[in-house]
Structure formats: structure tokens, C-alpha cells
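Only a single protein chain was left out; the remaining protein chains are all shown in position.
Naming follows writing order (A and B), and every chain is counted from residue 1.
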Amino acid sequence: MSAHSTTEVAGSRPALEIPDPSMAPRTARASTPALELCGLSKTFTLGAGLFKRGRTLGAVSDVSLRIPRGQVMGLVGESGCGKSTLAKMLLGLTTPSDGDVLVDGKPLRGANQKALARHIQPIFQDPYSSLNPRKRIAQIVGLPLQVHGIGTSRERAARVAETLDVVGLPRRAADQFPGQLSGGQRQRVAIARALIMRPDIVICDEPTSALDVSVQAQILNLLLDLKAEFGLTYLFISHDLAVVEHLVDRVAVMYLGRIVEEGTREQIFGSPRHPYTRALLDSALTPEPGLGVPDIGLGDAMPDPSDPPSGCAFHPRCPKAQALCRQTRPRLEDIQGDNARVACHFA
Amino acid sequence: MTTSNVSPTVSSASPSGTALGEIPLPAPAWSRVTRRLFGHRGLAIGLIVVGLAVLIAIFAPLLAPHDPYHQDIANRMVPPVWHAEGSWEHVLGTDKLGRDTLSRLLFGTRISLTIGLVVALISGVIGTTLGVLAGYFGGRVDAVISYIITTRLAMPVVLVALALASLTGGSLTTVILLLGLLLWDRFAVVSRSVTQQMRDAEYVYAARTLGCSLPYILLREVLPNIAGSLIVVMTLEMAHAILLEATLSFLGMGVQPPLPSWGLMVAEGKAYMFFQPWVIAIPGIALFVLVLAINLLGDGLRDLNAPGGRN
Partner (left out) sequence: MSRLEVNNLLEVKNLRVDLPVEAGTLHAVRGIDFHVERGEMLCLVGESGCGKSMTSLALMGLLPRKSRLSADHLQFDGIDLTTLSERRRSDLRGARMAMIFQEPMTALNPAYTLGNQLCEGLIRHRGVSRQEARERAIYLLERVGISAAKDRLNQYPHQLSGGLRQRVMIAMALMCEPDLIIADEPTTALDVTIQAQILRLLRELQQEFGTAVIFITHDLGVVARIADRVAVMYAGEVIESAPTPALYANPAHPYTRGLLSCIPAPGKTPPGSRLQAIPGVVPSLVGHVEGCAFRNRCPQAQPTCEQTPPLMSLPGDHRARCHYADRPVPVPLQPEMSS
């Protein structure tokens, strides 16, 4: 164990701080996961006014996850399942109502946003809204360096040019505005902005869902190359199961704010245990003619997150629901000897 | 639209191909900008008239044939040149004190434009600050600021301005301050709603994740993107302020004599309305043309700023 982690065990865990402006690759410690979520929850208050109390909505409830260094964790689920709120908490955009996030073993709570920014960077879904239309590409990509006061303006320009090379953009893109680039090129700009600080962890929130399929492949290839080159850890949020299966090491499936199943890619895609995971996999339409559209047997009423069903949140749509499912919420339990977890009474 | 993703040039990348095609050349050339500006007739008219007014205001001492304050009792109420008794000495005639109407009109442009510009700037700063804060933070901040905006909207501007002006006494400075402190409502309403849409833009999230300071985010990420809408509001408020100044001056609570305010000129001429109608018609028309031109400019800018306006 290195000296660093010893102090960590001995004393109170220090908040994030990175006194390392050189951005040299940090030494990896295999024991600590790059990112650990401990019982993370977020509740919102809806319809509250100046003098009125609103209803509470549990957007994310008690989510625990460990993402080992250099791995890709996929997070899948349908709209409104809380995956975007989860991403916002990891990025420090909203504070968790409960639980904590450990980045590199150190708690995020109370950490300063700038220090966090050097560890975690986002790639957002919509390359049209993720770049300020009134700024040039060089300003957008160089913004992190500028905000953190790294280098002289000449050094920053060199670093921007270098990063544009890394993401496969021509250097003359630096002087252009986002409106002059195609969707795929814009997403490369967003990736360049995320990588210029050399973060350890990148939160990819549906990074290809706004792109055409031919461009999607370019971006996925780029993400894979960058991961290999810089030893990045990804949290890859997507609803596209084919993409997730291609890219990830482990997968977590979310439904109505909770993780219902988590395991390795082979476990989730090969032998899913939760009926919701199974339904998701069945409804992914692979390009195989002749198979038709499967009957997945779910109702299409996504329950109201501010008024979740009793017991297992999935029971109103579950083809196998029993009386027990309506009364008791299944806990997310480890599957013995399998390094996987599932929350279902009948798994 | 199906065409939104099509890049503006034909890709000429080699067949084996790099990861990317051609990036179109940055070519928003001046010809294109001017074509866009003058392709819109109302905008072009507004731009020309307002431009002329600005030039007149700047060069009024050179353009004016007489001193606007010089009284010549022997030559009072001279009719304009097109009238049978008119002369080229006083092209637009003289008023009841024998002052040259054309000269007063030209110098009056300075007062109207100063009032319009300064009032729009003061109210713009107040309104935009309130609106951006309300829109960006939402929640309690928004509730409080929205309440202030509603309160302001419930006040009749002319009556409040009259009452306050009668307390403090009218002068150019009081008119500017009063109107500046009253006309910020539209800035606040517009900037609030535009900022609300922008708050959840992913580039604002990106700046927040980087640890950018709040002033940076508001001034550098949000403000440039709402500037287009604000410029439109600004033109409309300028026209509004010019009209209100004329109103207040007409009612005797605005700019005080002997300053050549157009509103004051109308007020001073109202006794002669039936027999020497030009005394009020000339400043009235000037006021009408300037306000119309500014409004045309504002409408034109709004059309250009609209999402469809650039296609």
C-alpha cells in the first residue's frame, strides 16, 4: 500500500485536492475503485411555491456502484429512470440528498468543483446544445485550461491544437464556430474539451444518441481509442443496448431511480436475471430480418416517479409479478459467487 | 428539417478518407451580412432613418442655420417656406418667440436620442440583471423577482412619472432617471424567459462542471446568447422612452424650456394649433418618423434574430 492510502485509512478522509498541475499520469492503485457510489440518493420537491410545500420525488434512490479503474460501466434504463440525475450528481451539478461519491477513494462531498473537474469530465448527449454557439472552437476547448489558470496563452493554444489532433479534428477547426461543424465534429469538440484536463473518469451521457449511425461508429471508435491511450474510466449512460454491449465491461440496469440488476457484460447480456433486464434485451431490435418484433409483454405505462408503486416498482408491468412483489420491495442482493447483484424476489 | 445536418460544402476528402470530411470555410462575408440587413425592407428603412437622426444629432451645430435659442420678436410665427408668406430665411418657420423651428428641431434630435439611449441603457442594466438572475436561479429567487416585476407592471408609467416629476421638478436628468428606473420591465421579462431556456443548455452544465465562477457563466456563457433578444427590446424601449419624454414635456413635467425638446415644442405651439397648425405638426411629424423608424429597426432585428430568420 502506498503512503497516500495509509494516511487515508488513518486520518479522516481528506476532501479532493490535486496539487498536480503538470497532469502527469497518476499512479494507479488497483485496490481503490476510480469511482464509488455509496447509497446515493436524490429527492426533488415538486410544485413548491413561496409559501407552499410540494410533493417529493425520489429521482435516484440508494444507488451503490463501484467502477474499477480503467473499466467501462454501462448504465442503462429508460427515460425518467434517474440516470441523468445520477450523472449530474457525479459531476457536482446537483448535491446528493443522501449518500456520497468517492472519487479515487476520497469523498466528493465538500470537495471544490475545480478539484473535481480535474478528475471527472462529462460528454453530453446533444452536440448542438453542449457547445456555446457564440464561441470559437479554440475558446471552447481551451476553457478548462483558462478557468484553472494552467499555462500561458501560447501554451494553452498548443495544448488545444494537440488535443484537436487527438480527437481527429483538423487544426483549422480551432478558428470556427460550432455552427460551422457537423454533429459528429461537434461531438469531437466536446470530447476534446473533456479530455484537455486529462481526467481519470469520463461520464458519457448518451454520447451518440443524437448522431447518425455512420457517425456514431466514428465516435465510439474514438472513445475506445482514447480509453486505451489515456487509461480512462468511463461511466457510459445509454439506452442503446447494442452500443452498451459493444463498449462496456460491466452494466447496471436502472428502473425508477434504483438499480435493479448489476453484473458483467456476459452476465447481463448472456443470462439476465431481472425480468426488466430481460424485457429491455428483448426489445432491442438487432438488424436480423425474419425475426419480427418480439412480444415483450409489458404494459407501456411508465409509473409516476412521484407516486411509485408499492413493493417492487416494476410489478405493475412485470409479467411474473406475485402478491409478494406488490407488498415488499426486493433488496439488491449479491448473487453468491457471481460478482453480480439483482433486486428481484424470483431471480 | 431534413437539411439541418448537411454541411455547406461538397466534401472533397480523398476516397480512402480520414475520419472527417471537409470543414466548410468560415465565410459569413460582408456581402452576406449586408444582403441580410437590406433584404428586409422595414429594417433597411429603420436603419437609414435612425442613422440619419444620429448624424443630425452629432452635427446639429453645423447643420442648424440659426442658434436654436436666439429669440427674434420681430420675426415671430413666420410660416414655413411652402406657405405663401414663408421665406428661405426660416425654412420651417419660427415659433412664438421668433426662434428658428428647423434649428430647434435639429437640436431636439439630440435630446430625443440621448433620452432614448440613456434610458434604454439604465433600464436595460436593471431589467437584464433581475431577469437573468431570476431565470438562472429559479425557485425562490425567481418567485421574489417575478413578484417585483408584477408589481412594476401594475404601475401606470405615465402617472407615476408625472407624480414623481412633480415632486422633484422636471429636468432632463430627472426625466432620464425616472424613465430609466421605470422602463426595465420588458428587459426583465424577456431576459428571464430566455435565460430559463439557457439554464439547462449543456454548455452551461459543461462550464459549471469545470468550476467556472458564477459571474463568468452569466456574463460569458449566458449573456452573449441572450444579447440578440435584448437588442430588440432595447430598440423598442428607446422608442417608448422618446415618446414618454415628449408626453412628460408636453404636460410640463419633463424637459424644461428653453431646451428644444420636441414634446415641449408641441406644448408651446398648442395654442396656435388651429391657425398655424405647422407649429405643432412639424415636431409631431419628426417624433412620429423617429419612433416609427426605431420600431421598424426593432421589428427587423427581431425577424433576423428569430430561429427561422437565418435560413
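What to note about this one:
Assume a contact is a pair of C-beta atoms (placed from the backbone, for glycine too) under 8 Å apart; a residue touches a chain by one contact, two chains touch by 3 or more.
Here the structure is a predicted model, which means the values were calculated and not measured.
The hidden chain makes contact, of the residues A:46, A:158 or A:242, with A:242.
For the chain missing from the display, the contacting residue among A:98, A:175 or A:212 is A:212, taking the whole complex into account. Interface residues of chain A facing the missing partner chain: 78-79, 167-168, 182, 184-185, 212-218, 220-222, 224-225, 239, 241-243, 245-247, 265, 269, 279-280, 282-296, 298, 300-302.
Everything that follows uses one rule, which is that only the chains that are shown with their structure count from here on.
By the touch criterion stated above, chain A contacts chain B in their complex at residues 49-50, 88, 91-93, 112-117, 120-122, 124-126, 129-135, 140, 143-144, 147-148, 168-170, 172-173, 175-177, 180-185, 188, 190, 193, 212, 218, 222. Looking at the complex, you find that chain B touches chain A at residues 5, 7-8, 18-21, 23-24, 26, 140, 143-144, 201-203, 205-212, 216, 221, 224-225.
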